[in-house]
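Every protein chain of the complex appears in place save one, which is left out.
For chain A:
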Amino acid sequence: MGKNVTKKRPVRKESADALKKFKKKPCSFCLSKSEWIDYKDVELLRRYISDRAKIRARRVTGNCTQHQAEVANAIKVARELALLPYLARPTSSDRERGPGGGRGRSGERRVRNEDVDDTVVSDDVDQDGGSQDALQEGEE
């Protein structure tokens, strides 16, 4: 068993390094040294909302804490002024009717699935979970 663990360790270290590289994404507002994110700049703000008009998470946008807060605030102001939607339906027709037929509970489930799609960065989570699983299997 001990042999197996030592065998797996270098693999885990590698994935940790890969994670580190992946997270090095500079905040675009810090790069441009912006001091004021305008609520009127609809084109800019649209990049930070999903197709359901939800504000994109920081881990998706890569913004720093301060600028993410400013973006979120600007989006909320723009929503009040009817420049951005509070909620929106995805326009593509394949999402219109899912496998469940498009009514009732199946519809609810579909919404939840899409929410997950929106917010989770698949690479990030998969790598982490995958390596842990591998480790556990090795120990067993």
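Quick note on the criterion: contacts are C-beta pairs under 8 Å (C-beta built on N, C-alpha and C of every residue); 3 or more make two chains touch, one makes a residue touch a chain; residues count from 1.
Operating definition for what follows: contacts and distances are computed from a predicted model.
Undergrad: Considering the UniProt annotation of the chain absent from this complex, which name among "Small ribosomal subunit protein bS6", "tRNA N6-adenosine threonylcarbamoyltransferase", "Monovalent cation/H+ antiporter subunit G" or "Cytochrome c oxidase subunit 1" applies?
TA: "Small ribosomal subunit protein bS6"
Undergrad: What is the set of chain A residues that contact the non-displayed chain in the whole complex?
TA: 33-36, 38-43, 77, 80-86
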